[in-house]
Structures are given as C-alpha cells and as structure tokens.
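For this depiction, one protein chain was excluded, whereas all remaining protein chains were kept in their positions.
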Amino acid sequence: MMATKILDLPDTSYVLPGNRSCAGCGIGIALRQITAALEGKMVMTVPASCLTVLGGMYPISSVNVPWVNVAFPSTAAAASGIAAGLRAMGRADDMTVLAMAGDGGTGDIGIQALSGAAERNEDFLYLCYDNEAYMNTGTQRSGLTPAGARTTTTWAGKRENPKDLPAIMEAHNIPYVASTSAAYPTDVYDKVVKARGIEGLRYIHMNTPCPSGWGFDPKDTVRLGKMAVDAGLVVLYEVEDGVFRLTGRSASLAKAGKPLLPVGEYVATQSRFKGMSAETIAAVQAWVDTRWARYLARNAGSCLP
Amino acid sequence: MSEREGGSTMEPGRRISMSRPAVGEAGATGQWRNSRPVMDPALCMAAKAGKVTCQICWAYCPDGCITQGAGPVIDLTYCKGCGICAEECPAYAIEMTPEALHGVCDLPEGEVR
Partner (left out) sequence: MSETMVMTGNEAAATGAKLARVQVIAAYPITPQSPVVETLSAWVESGELPAEFVAVESEHSALTVCIGASTVGARTFTATSSNGLAYMNEQVWWAAGARLPIVMCIANRAMAAPWNVLNDQQDSMSERDAGWVQLYCRDNQEILDTTVQAFLIAERLNVPVMVCYDGFLLSHTMMPVTVPEAGEIDAFLPKRPAPLTVVDPGDPRNIGPVVLADPRADSSGVVSPGYMELRAQHHRALLAAIDAIPEVDTEYGAVTGRSWGGLTWEHLLDDAEVVLIAAGSLATQATLTAEALRAEGVKAGVLGIRAYRPFPVEALREKLTGRRLALVFDKALSYGYDGPICTDLRGSLLGIEGVPAVFGAVCGLGGRDTSPEDLAAAARRAIADLDAGMRTRATDWINLHLEGE
C-alpha cells in the first residue's frame, strides 16, 4: 500500500482552533490526522493528561468527536467497557473505539489495564502519545523518559533508558503494533487507517515532541521529532500479525544504509538534556545502536523478536 | 425535554457534565502569541501556481488554524504563533514577525491591558 502524501490527506477539521494546548504541541498535529483517519466515526476514551486539557473544560469541547474522560489508570479498561457496551447495544459497527493516553497513562499507571485488555484481545484501537514524561503535571519523569533527560523528578538527568512499550505490546500477541511519530502526520494517518480495519487490540505508539517539557522553541516541534527518527531514538515500524517492517523515514534510512544521526547532535537541541555527560551520551548511543541493529535485522527478516 | 439535550439545556436533576464542541474553548488564543506568521504569495508555491498544492503548513499546524488554499489562509484569531508553519514551509514563504510590528495586539472591545 502506497504511503499517503500530504495533499491526499482528507481536509477535515475535527480538532477545533482556540483549544488549550501549548503553542506547538505535537498532540494537535497528530490528533487532526487520527480523527481524519477515523472520519470522526469514533468515541475516544481519554485519561487525565494533556489531552484532557486540549479537550476543553465544561461546557465547551474543542474536539468534534464523541469523547469520554476517564480516571487516570483506567483508559484501556474504559475502552473495553465502551466496546462491550456498544456490542451489547447492537452499536458496535457505529464507531471505532479509540483509547488515547500519554506515556504515563499507558506505560506506568495505565499498564495493568492495557495488559489485561491486550491479553483479552479487546476490540479497540489504543494510541499512546509519548511525550516522554508526565507533562500535564509539570514534567515529572515517566518510565518512557529517555536516559539523560532532566525532569522535575530527575534533576540530574534520568539514569534509566525508557521502557519499550511497543515490544511489551508485541509480547501480548495482538494483531497490530506500530510505532510512529507526530512529526510524520502522514505516517500516523496511514497507521490509524490500517489499524481501523483490523479486529482486536491494535496498539500504536506515537512519539510526540513537547516544546514545553523538552525545552525547545515551539517552531521546532516537527524538525526535532524528525531528528529523533534520524537518530534512531524513535523508529517508525509496524508489526502486523507478528510480521515486522520498518516504515517511512526509518525504512528509507535502513534501505539507504545510512548511519544514524549521532545522539549527541540530537540532545544538544533541547534544554532537558543540558548537562548530559559524554559518558551518558555514549551509553545512550550504544543502546540506540544495538536497538537499531535489531530493527534492521528484523526488517530484513533475519531475526525473531 | 429530550434526554439527549446536553449541557446547558438539560433539566437540573438530570444534568451531567457533558460539553458541546465549539471553536475557541480557551478564548481567542491569537492573544497568546509574540509573533505572527506572514505569508508571501510571491514565494508560496500554491499561491504562485494558483492551485491547492504543497499545503505543508496546513498539515503541520497543531491547532488547525490554516485553511487549505492557493495559498493557504491562516486564522489569526486563534493562531498561537508557534512558528511551525514558517519553519516547515519548503519555499520559506512564511516569516514570523513580531506582534509589535503589527501595532498593539487587537484587544476585545473595552478591554484594558
């Protein structure tokens, strides 16, 4: 299937201007395409998160799709419940159920409900927008925060590498797992379109640059999101029924056999990495290189997960 | 009264917190910005070609403030001035210019800052 180009994206506007997200927020770029890919025929469950704020305060909503706010740990369970309820009401075909939560709501406090839903292969689409920290509460570290990043709970820089959530989801043997980036809205669009047509639990992990929390000028949201992909810190791929393939820019990088952009160049662009030592950068580089080699091998079909 | 009426038209005993969509939930967010995008139709590829081509600025606007067109049109009531459109435009047709150069920011009638 050919990758969609920008001019072929539907010109729809489910995300309304004048919402409460930060200037340059990566979520907005992606949400426009997620809702377009689902043609608004959806209901989304949203836990406490930046997305909740984007959604607006009572009595005004800023997103023109059905939206149910849910408690922080519960996103995947709420989506399971909505899906079960729609089936019971004979309305399962009326709409796609989309669970959309941040990295904390997905991989930390929300992981139990997600794991349970995945094990049961519940029928909904789960999309994690990963801005790499608990941003809504002021940038505290999450399990997805990259090593070296300063947050309000890792003042000297996080020691650990992030959890590999897509890999965790792959281990649940669900029919579709994908990794994408808000900096590539056409990749987001294509993956949501593909996921829409699959039954069972579909998981999409979306790296989402955050000017406020990462410490960069809002104009650079897309540029730095793309840079993360060039550095191999974010990899665009999908796993359909266990079959792995790189997509978009990551596929191009693999095909061209080009070296990745050095991690050091990437971390120099954001103030959250200020003070990151050469040793830490080297350690992260080694970690990235090992991961990339595995992705290349999987893409070539020569390596199992 | 229809049970499906939400928000402010529901009977008090059956009211739940359920919002209706509208533009500008956070107000005129154009007031947030320090600089505004100014598009040069002589450089914009869509404007020059007189047709809906490129549209990269439209694709990347986080707030959907840009309408597709030849060239695209930016809604300054809500544009937060993030600068992504200017940064991503392949023709360098958009320049972020300080609000001060456009006079005092438009204030709602009667508001004193």
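Residue numbering begins at 1 within each chain, and the chains themselves are lettered A and B in the order written.
The rule is simple: a contact is a pair of C-beta atoms (placed from the backbone, for glycine too) under 8 Å apart; a residue touches a chain by one contact, two chains touch by 3 or more.
Please read all numbers here as calculations on a predicted model, not as lab measurements.
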Selected residue (touches chain absent from view) among A:T45, A:N131, A:N207 or A:T280: A:T45
Residue ranges of chain A at the interface with the undisplayed chain: 40-43, 45, 52-53, 55-61, 63-71, 73-74, 77-89, 91, 94-95, 112-113, 115-116, 119-120, 122
Chain not shown, touching residues in chain B: 3-4, 6-10, 12-24
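In this section, only the chains that are shown with their structure count from here on.
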Separation of chain A from chain B, taking each centre as the mean of its C-alpha atoms, in whole Å: 24
Residues of chain A that touch chain B when the two form their complex: 6-7, 9, 11, 13, 15-21, 23-29, 32, 56-64, 185-186, 211, 217-223
Residues on chain B engaged by chain A in the complex (per definition of touch): 7-8, 17-29, 32-33, 52-56, 58-65, 68, 75, 77-84, 86-88, 96
